[in-house]
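My questions all concern the structure below.
Here the complex is missing one protein chain, while the rest keep their positions.
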Amino acid sequence: MTEVITVDLVDREGGVREALDEGRGATRAQLFRRAIIGGGTFLAGGLLIGGLPKLALGAPSASQDVEILNFALLLEYLESEFYIEAVAKNAIGGETLAFAKVVRDHENAHVAFLKDALGSRARAKPQFDFMDTTSNPDKFRATSIALEDTGVAAYNGQGPNLTKPTLAVAGMIVSVEARHAAWIRRITGKPRYGGSAANYPAPSVLEPSLTRAQVEAAVGKTGFIKG
Amino acid sequence: MTYLTLDAVDCDGAIRESLDAVRGDTRAGFLAKAGLFGGGALGGTALLGLTAEAASAATAESDVAILNFALTLEYLEAAFYTEAERMLDLSGELALFTRVVAAHERAHVSALKKVLGSKAVKKPKFNFRGTTESESKFRATAQVLEDTGVRAYKGQAPLIKSNAILGAALAIHAVEARHASWIRDLNDAPPAPTAFDQPLSRSAVLAAVAKTRFIVPGKSTGGRRTTGAASPPFTG
Partner (left out) sequence: MTAARGASDIRRGGLTAVLVMLLGLSAEVPSAGAADPFQLSEPGKLSHWAFVERTTVARTHPRHSARAVSRLATMTPERTQNLVLALERVEVQGRLWLRVRLPVLPNGTTGWIPRDHVGSYHAVRTHLIVDTTKRTARLERSGRTVFRARIGVGKPRWPTPHGEFFVRNRLRGFQDTTYGPLAFGTNARSAVLTDWPGGGFIGIHGTNQPGLLPGRVSHGCIRMRNADILRLDRKMPVGTPLTVR
């Protein structure tokens, strides 16, 4: 599973955009490979997002739950704004649009739920710039896969850090994100998925998890979060 | 769309190194885990850092019970898909789904058995009552089994005491959710029907499983059932 890498496929320097424009005859794999090798650097340390302090994680506690739920809320804000914008721009159609509408509604519900749970401690929604990932269908799908896969890995990474009641709640959300991930993977790759297990709706025997730093780094690389 | 593997882009190992540093793992540890990515079979004796020995020595009784509950469900799913692979003439993406998911569930069985060691429950005997012999029944049953599996893991997660075991349970839980989404889409059903998935208690899951009558009392096929002591009535 390459969640971290695939997020990086959305290249803020525009390498992917260039590759897609020029490489109409190439396979998608070739295009992305070109973009990566030609594109920017990877994972140069952890990029902090949104000014949240890096926490030394201790035993589960209510205040740590708040911290982690705010991290989750950031990801949900990102996803929900991404899907809201994609649906509004109306550049995607068919199954992809149907997917985007349903998932937009789900992510909005997750945002509403987390804001409600956090009350006055809920972080503010940042500004986002999704560039053409919400208007280019191929980029939309690639980005959606990366965001959903990363979201699952982020929740799973934090699971053991949560108090049990909060874990129960997170559990109700993470499986929905996994369903989203499988769904957009299916739309993108069915019925044969390029003959590669890495493209399947369920690519792994066991779902990988990512640390918070890894998630922040991956999301930071996208350049979606403006402030 | 194909996704690049870590190998394809990490020409000089720079990515692996930075990820290792971030995780604080040894390179060997991270690579071992990386081997789990991309749909490969589970190898070795380690499940997300657990070894059978470590798990057995320190594992709370309640965690053992939860793992055995999970193992029973995985036995059922693995046997169901394995039998369907043999008993149905599947084609196209449904055949691919079945092959992939059967392999996943078998790997889950292996992993849970290794963690449980001698405390693992035995594999039950099954009768899938035609659901592995009719494509329409198979599709419908697969969907229900996957959705139920997701709810089962979700119900147990907050009860798990060991962080390592919780990590493993969450890892399986998400994969079952992907399975559920995939078969739903194959069945033209909504892959993600609700914004929040609901948990199900262990007793409710076991009751639902009991109603299927898929698990049958184990009797050997040899012995008294097929061997008798009557004097042969044959023509001789």
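Side notes on the structure shown:
We call the chains A and B, going by the order they appear; numbering starts again at 1 in every chain.
Convention: a residue touches a chain if its C-beta (ideal position, glycine included) is under 8 Å from a C-beta of that chain, and two chains touch if they have at least 3 such contacts.
Predicted, not measured: the structure shown is a model, and the values here were computed from it.
Interchain touches from the omitted chain, evaluated on the whole complex, reach B. Touch with the chain omitted from the figure is made, among B:59, B:72, B:131 or B:181, by B:131. Although one chain is not drawn, its touching partners on chain B can still be listed: residues 87-89, 91-94, 125-131, 133-137, 139-141, 143-144, 186-189, 208, 211-212, 216, 221-222, 224-236.
Convention: only the chains that are shown with their structure count from here on.
Contact residues of chain B toward chain A in the complex are 1-6, 8-9, 14-15, 18-19, 22-23, 33, 36-42, 47-48, 92-93, 96, 100-101, 103-104, 107-108, 111, 150, 154, 157-159, 163, 166-168, 170-182, 185, 190-192, 194-199. Residues 1-2, 4-6, 9, 27-29, 32-33, 36-37, 42-46, 102-103, 105-106, 109-110, 113, 138, 141-142, 152, 155-156, 159-160, 164-165, 167-168, 171-176, 178-183, 186, 188-194, 196-209, 211, 213-214, 217 of chain A are the ones that touch chain B when the two sit in their complex.
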